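With one protein chain removed, the remaining protein chains of the complex are shown where they sit.
Lettered A and B in written order, each chain numbered from 1.
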Amino acid sequence: MALLEVQNLTKTFGGLRANNNISFSVERHELIGLIGPNGAGKTTLFNCISGHYPPTSGKISFDGKDITGLKAHDVSRQGVARTFQVYVASGDLSVGENVMVGCFMHTHSRNKAKARAEEIMKDLGLHTFADYLVGELPVAAQKRVTMATALASDPKLLLLDEVAAGLNPSEIEEMMTHIKHVHEDLGVTVMVIEHVMELVMRVSQRVIVLDYGKKIADGDPETIAKDQRVIQAYLGERYVREHAEELT
Amino acid sequence: MVVAGAVFFFFLIFPFFPLSSFAMATMIQFFMFSIYGMGWNTIGGYGGQVDLGKAQYVGIGAYTTGVMLIHWDVPFWASMPVGMAIAVMWSFIIGYPLFRLKGHYFAIATIATSLVLKDLFTVWPFVGAARGLEISPIQFTPPDFLHLIFKEDIYYYYVILGFFFTGIVYMNWFRKSRLGYQLRCIKDNEDVARSLGINVHWAKIKTYAIATAFVSMVGSFHVCYIKVIEPVDIMSLDLSILIALMAMLGGAGSLWGPIIGAAVLIPFKSYLKEWLGAAAGLAGIDLILYSVIIMLVSAFEPRGIWGIVEKARRRKRD
Partner (left out) sequence: MDILFGSIVAGVLLGMVIALVALGLTIIFGVMDIVNFAHGEFLMVGMYAGLLSAKATGVDPLLTLPVAAVVGFLLGALCYVGFIKFLLRGPMVAQLLGTFGLMLFLRNLALLIFGSSDRTVHHGIIVGKSFDIGMGIIVPATKLAAAGLSVIAFAAVWLLMNRTKIGKALTATALNAQAARYMGIPTEKMNTLAWGIGGASVTVAGALIVNFWAVNPFMGLLFTMIAFAVVALGGFGSVPGAFFAGLVVGLIMEIPGFWDFFTYTFDWQWMADVPMTSLKYMWIYVAYFVIMVVRPRGLFGWKQ
């Protein structure tokens, strides 16, 4: 039984169909990449899965349970965690405190939460930043904080939303190690939205491609990279026509 | 920590200094408003939802204790928890729909509920309608610890100091508690909070209930201390605003903020009134000055005094 099953998911906002009849499944311990041009509906898809948006139609099952339409806090208690692209650090919580909030999902004890938070921070190389405000950190570290916070809630499925955006090449390498660590050593099933191609192609076992709200491809990275429809989505029809020979 | 200890020692021995009764009364007011502010701070500071209707709970606490005392001779220590219970119940009833709102809509709605309650109390004969309640000390023989009726302020001083201390201990625990962390996460970013399993709506309602309990407790004290209450005073918008303002001035969202705010504003208000208000025709100037301060603080240092302190601290660390 797949860990996550999305069936005919559609999400409309007024006249806009952000997700259009999307279906796919994610098996336990997979690492799936989710790509597509800007506005393809990737974050919307995450929002539907995590319960932040109620789907307009379709069905989402997680670990055998139907979670369609469940509120976000209930979905996360089922074992789905995610990072957010825009993370507003209003200056109230420090890095350590942020991670602790995640830990508090499973415990009421402050000491236990603190201990677990320290473990997670050490694991992701954030230990030295524990008392700083998130906003004071360099971008790469900020992204890791969002990952740590999500991991603190002990999820079965982790949704990472553009954690490599704005990072330089060496930081991207580092982020890849962390993602691999989470996936392989901690055994978490991971789904990654990315625009940084080299990261997502190298790290994913399978890649799903969205364009204009529809799923246009689903397969291993090599095949996807050569898929006409995918190239068309990113580079446009005209480019594909004009460079038809090179691309085959 | 050392500073806190020294200050607290000062509070303990304060009544033994040779001071005017005015100074004593001002100190008592300071403690009362500190506790009001601490309560407000839970939902307004840590929670980020500006509540401008706290006065209704002051009223519930005060009236419950007042009515139970006058009609049935109930001791303060029994009527105060009852007042808190009623207040908290009411806070749950309006909290459930109330917390669907945010920002100014929420603030205005809190004002609306407070005014509704005030109007109801103004026409309800059982609580004395517009005339309110009056406790005549001759009914009791002070010092009466059971009913909290005393002749000298010093007794009231130590009672409220006790509440003050309890309040601080609780607040210190609260901000490090699970709910405290969750609340601050909600204030930062509600979506993130939800993704961490936090039921945002319910967390806010719980916090609101805590704030209510604090405020109602002091309301009960108020009626025993001042011995006269009227709806137009005790449930007024002005009181609600004063509470919110003190917490904000001192620094909303911090432990010491509301206390600092009260420490600055209460003496300021009291002494200003003394010096200026007395002169005929100058009534209202104290409030004008006071309102200008509100405007200046809001426009230029919204994080309050403690915010300035924190900024300095961080700069030192880097």
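Criterion: a residue touches a chain if its C-beta (ideal position, glycine included) is under 8 Å from a C-beta of that chain, and two chains touch if they have at least 3 such contacts.
For clarity, every value in this text was computed on a predicted model and none was experimentally measured.
Enquirer: Could you tell me which of the visible chains the hidden chain touches?
Expert: Missing chain, whole complex, touching shown chains: B.
Enquirer: Return the single residue from B:M24, B:A55, B:A244 or B:I305 that touches the missing chain.
Expert: Touches the omitted chain: B:A244.
Enquirer: If the hidden chain were put back, which of B:I70, B:L287 or B:V309 would touch it?
Expert: B:L287
Enquirer: Which candidate, B:I70, B:I86 or B:L101, sits in contact with the chain we can't see?
Expert: Of the listed residues, the one touching the omitted chain is B:L101.
Enquirer: Please identify, in ascending order, the residues of subunit B that touch the omitted chain?
Expert: 44, 50, 52, 97-98, 100-101, 103-105, 107-109, 111-113, 115-116, 119-120, 122-123, 237, 241, 244-245, 248, 252, 282-285, 287-288, 290-295, 297-300, 302
Everything below uses one rule, namely that only the chains that are shown with their structure count from here on.
Enquirer: Which whole number of Å gives the spacing of the CA centres of subunit A and subunit B?
Expert: 44
Enquirer: For the complex, give me every residue of subunit A touching subunit B.
Expert: Where subunit A meets subunit B, its residues are 50-52, 71-73, 76-77, 81-82, 84, 87-90, 92-93, 97-98, 100-102, 104-105, 108, 110, 113, 149-150, 152-153.
Enquirer: Under the touch definition given earlier, write down the residues of subunit B that touch subunit A in their complex.
Expert: 176-178, 181-182, 184-185, 187-189, 191-200, 253
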